[in-house]
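What follows is one structure encoded as structure tokens, with my remarks underneath.
A single protein chain has been omitted; all remaining protein chains appear in their positions.
Here is subunit A:
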Amino acid sequence: MKKRYLFIALILFSLLSLFVGVSSIKPMDLLDFKSEQTEIFLISRVPRLVAILLAGAGMSIAGLIMQQLSRNKFVSPTTAGTLDATRLGILVSMLLFTNASTIEKMVVAFIFALGGTLLFMQILDRIKFKDAIFIPLVGLMFGNILSSITTFFAYKANVIQNMSAWLQGDFSMIMKGRYELLYISIPVLIITYLYANRFTVAGMGEDFSKNLGLAYKRIVNIGLILVALVTTTVILTVGMIPFLGLIIPNIVSIFHGDNLKKTLPHTALLGAIFLLVCDILGRVLIYPYEISISLMVGVIGSGVFLYLLFRRKAYA
């Protein structure tokens, strides 16, 4: 899995994505700047592509950081309650401010995402029985508890309909002006790259980090903040994308190990490609309708996840 090939694949699928859709746009149409095609292209297709790339890379990196910091290959925003905590945060923001602006939602959801993830890490600390499979199960249960709370209050407040928009990840609503929040993924990626060595060291445990003079707690907190930021922006703009943060880092780790400095570009690229392929398939399979991205990723992702579970005996 060379970076070069991943990059080429990314470009090919990106081009494909730009020219797949209900209204047919051909590259030649774009020469006419005023045509309807060009407008659709700029308002819908390009934002959609950018959103997919940012969300795919961002969620994969978030998963990578979580796996590194929890030292468990099966921990990710999906399996640690981060997604559910974020949704609870969105609900709270909707109840607190009747017409919550994006920024208000963002801030409250971020606080909840961070709080939920921190809480999960605390639970992780207290658990004596650190089985690789047991921990994500705890995370899923924790997430389900949060999710039930969300559903209960959403039901009470009659905003169930509203909430479900954040349940299903969906790129079909992405348009110019509705996805720009996702650009937060870019600084997150850069910071992660700058801190890559520290995250790798932190991934070897608190004692190991302290031996090398690393401020372990601070690195963990920085990592969790990055995860919460990415998760929040993705959920607010696209919705839940399950499994992405789980499978992508695992696949990369099998081939390239866990040295973040080395694996980070691969993880970001592969995450973007994977999401792009899922999106294209979702758009093509029942054309002219669309299968939502969370369903596509869920189906393909859970298959890959199962494969990883069975394969685990051979490697992790």
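Methods note: a residue touches a chain if its C-beta (ideal position, glycine included) is under 8 Å from a C-beta of that chain, and two chains touch if they have at least 3 such contacts; residues count from 1.
Keep this in mind: contacts and distances are computed from a predicted model.
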item: Options "asparagine synthase (glutamine-hydrolyzing)", "Cytochrome bc1 complex cytochrome b subunit", "Aspartyl/glutamyl-tRNA(Asn/Gln) amidotransferase subunit C" or "ATP-binding cassette domain-containing protein": UniProt name of the undisplayed chain; value: "ATP-binding cassette domain-containing protein"
item: Which of A:111, A:173, A:191 or A:204 contacts the chain that the document leaves out; value: A:204
item: Hidden partner chain, touching residue among A:35, A:101, A:148 or A:259; value: A:259
item: Footprint left on subunit A by the chain that the document does not show; value: 68, 71, 73, 130, 132, 196-198, 200-201, 203-208, 210-215, 253, 257-259, 261, 315-316
